[in-house]
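One structure is given below, encoded as structure tokens.
Shown here: the complex without one of its protein chains, the others still in place.
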Amino acid sequence: MTQPVISVNELTVEFVTRRGTLRALDKVSFDVARGEVLGVVGESGAGKSVTGSAIIGLIDPPGRIAGGEVLLSGARVDNLPPEAMRKIRGKRIGMIFQDPLTSLNPLYRVGEQLIETIQTHTDLNAADARKRAIALLDEVGIPAPERRIDGYPHEFSGGMRQRVVIALALCAEPEFIIADEPTTALDVSVQAQIIALIKRLCKERGTSVMLVTHDMGVIAETADRVAVMYAGRVAEIGPVRDVVKQPLHPYAVGLMGAIPSIEGDAERLVQIPGSMPRLSNIPKGCAFNPRCSKAFARCFVERPELIDVGGRQVACHLYDQSKAPTGQSPTDKAEIAA
Amino acid sequence: MSDEPLPVIPPSRLARFWDSDLVYSFRSSPVTVVASVMAFLLVLAAIFAPLIAPYDPFDPASLDLSDGFSRPMQPNEITGKVFWLGSDGQGRDIFSAILYGSRVSLLVGAASVVFSLILGVGLGLVAGYVGGRTEALIMRIADIQLSFPAILVALLVFGVARGLIPPAAQEQATLLVLVIAIGLANWAQYARTVRGSTLVEKNKVYVDAARLIGLKAWPVMLKHVLPNVAGPVLVIATINLALAVIEEATLSFLGVGMPPTQPSLGTLIRFGQQYLFSGEWWILLFPSLVLILLALSINLFGDWLRDALNPKLR
Partner (left out) sequence: MTQDVSKAPFVQVRDLKRVFDVSKPWLNRVIESAPKQYLKAVDGVSFDIRKGETFALVGESGSGKSTVARMVVGLLPPSGGTVSIDGVSMTDAAAAQERQRLRRRIQMIFQDPYASLNPRWRVGRIIAEPIRAFDIIQGDREIEGRVGELLSLVGLHPDDGKKFPHEFSGGQRQRIAIARALASNAEFIVCDEPTSALDVSVQAQILNLMRDLQQKFGLTYLFISHNLAVVRHMASRIGVMYLGRLVEVSEGKQLFSAPRHPYTKMLLDAVPDLAMVGKAREGVKGEIPNPISPPSGCTFHPRCPLVFDRCRVENPPVIDGVACHAVNQGRAAA
């Protein structure tokens, strides 16, 4: 069995505030295999961006990693000193953010930033680094790269800038790329191009990608597997086709039904009542229990663990064969409530 | 939905207030607490000066030249009276003079702040909301105003007022002239801040929503925009209060402020500095200390308020 590029085990991130400790991530576990695109989807506050930040060690105080571990190709990286982590970022883990303007320094030419990054992570001399930068720009689909390399970021359109950022992330040939809402700031027609680009690069280079987004459509097109997050926990994780077409977790079912499609003919969208709980107010047991139509006694007392159900993992008591709802004694809950 | 209702006891109004972020940030800053207690006490003392002061420093009948130059906390060599902070050449009690003096100082300061606030906020709101030439005109005047030192503007206004008001009425009018002079020297800062915030607020869609129901410009400005630009204004007003008190003191020190019959802290300091080298240090020292404490404590409170109301610094 091959080793996963990234392996996240029971990762827990907490934010300490004066009103108490907020748990932004609560025992999140998943693997990303070599060459795989893992989509991480969830609504705002689900913890998807925090997951990315935690993997690259960019959780700022008052936040802290309170438990669990992150393995990069089998070696633990979550407890590395900041200096060692800084070397891994950019070299072994690349990053693509939502707003390309924040990743590019407006005062430097695009080429300077690329060459600097290449030289930081490789032994190439200036001329070779420049050649490589041009090759990279060409690879991400920037026309006339030998000319555009000397342009400033503001001379590029939004889509072209995002391509530059992708080139920047690829500079050191990282094994793993975290793309945090890479297409959210872009127009639909440009978005499609960037999705296609990420997919192609992944395939050609064998790079693994963690694609964080709120847009299920983007995930559906890009990802191989998808993790649906809710209130800092993974609700369901599995091959994208299964999760999209036949979600198992009641939250995933609601989420897929809530998304209007350009095909299909739902007159009325499925709607999940209520909204995601605030981090300060996550219910006991399963975090989804107040909004779940299928919740039963056990859901209010015991947090469901991820269990294997036909090739994917679901954190829902409904799928726990050993203790199905009918077999459960209803008195358990009454005792605890009292 | 959860059939496990948690017995939630709503906290009392006072408890919620005590737990609010604003009060918490106040509580957790000892400097701010000390400064605001100090400012509060000084203001209280000024307001209740007639009740607290042991002597009436402005009643010529109660003044006795034999009480002159009493040292602080020591019985007068001739009359045996004790003046806590000493007395001046005319036998006036320094402590009482300071109480009455800070009353005048704070009155001028507060009134001029209110004056510049109304002027500056009004002009800034109009400039930001109306835009175009009106905005350009108001903001250029503000720029010109800001390029002169405030004290120079105040001196200028004061000089003009002197020329316009008949000499007989001048003494009574001094307070009003000072308020206008200091107020005119400080309005531009409000106008700039308010214009900036107004530009931000007027592009928020709640303003559009108000315009959609046919509200005219003035109601939109006053009911919708003004409450949302008030935060920074409050901060500037607090810090400007300290500044206005100092400006008043400077003017009075230069001899163009409050007359000796109604001395402010600045007037007292002007008198006091004559005695600095002849040994009667207390006549200068105590009014100056009070002025410093007053300005410092108000300023520290204003600094905290600025940080507390600025969400970016949290």
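Worth pointing out:
The first chain written gets the first letter, and so on, giving A and B; residue counts start at 1 in each chain.
FYI, a residue touches a chain if its C-beta (ideal position, glycine included) is under 8 Å from a C-beta of that chain, and two chains touch if they have at least 3 such contacts.
Since the structure is predicted, the reported quantities are computational estimates derived from the model, not experimental observations.
For the options A:33, A:80, A:101 or A:192, the residue in contact with the chain missing from this view is A:192.
Listed residues A:157, A:280 or A:293: the one in touch with the omitted chain is A:157.
In the complete complex, the residue from A:201, A:240 or A:309 that touches the missing chain is A:240. Interface note for the absent chain: among A:182, A:254, A:285 or A:304, the touching residue is A:254.
Residues of chain B that touch the chain left out of view are 204-206, 208-215, 224, 227-228.
Contacts to the hidden chain, counted on chain A, fall at residues 43-44, 157-160, 187-193, 195-196, 214-218, 220-222, 240-241, 244-245, 254-264, 266, 268-273, 275-276.
What we mean here is this: only the chains that are shown with their structure count from here on.
In whole angstrom, the spacing between the mean C-alpha positions of chain A and chain B is 54.
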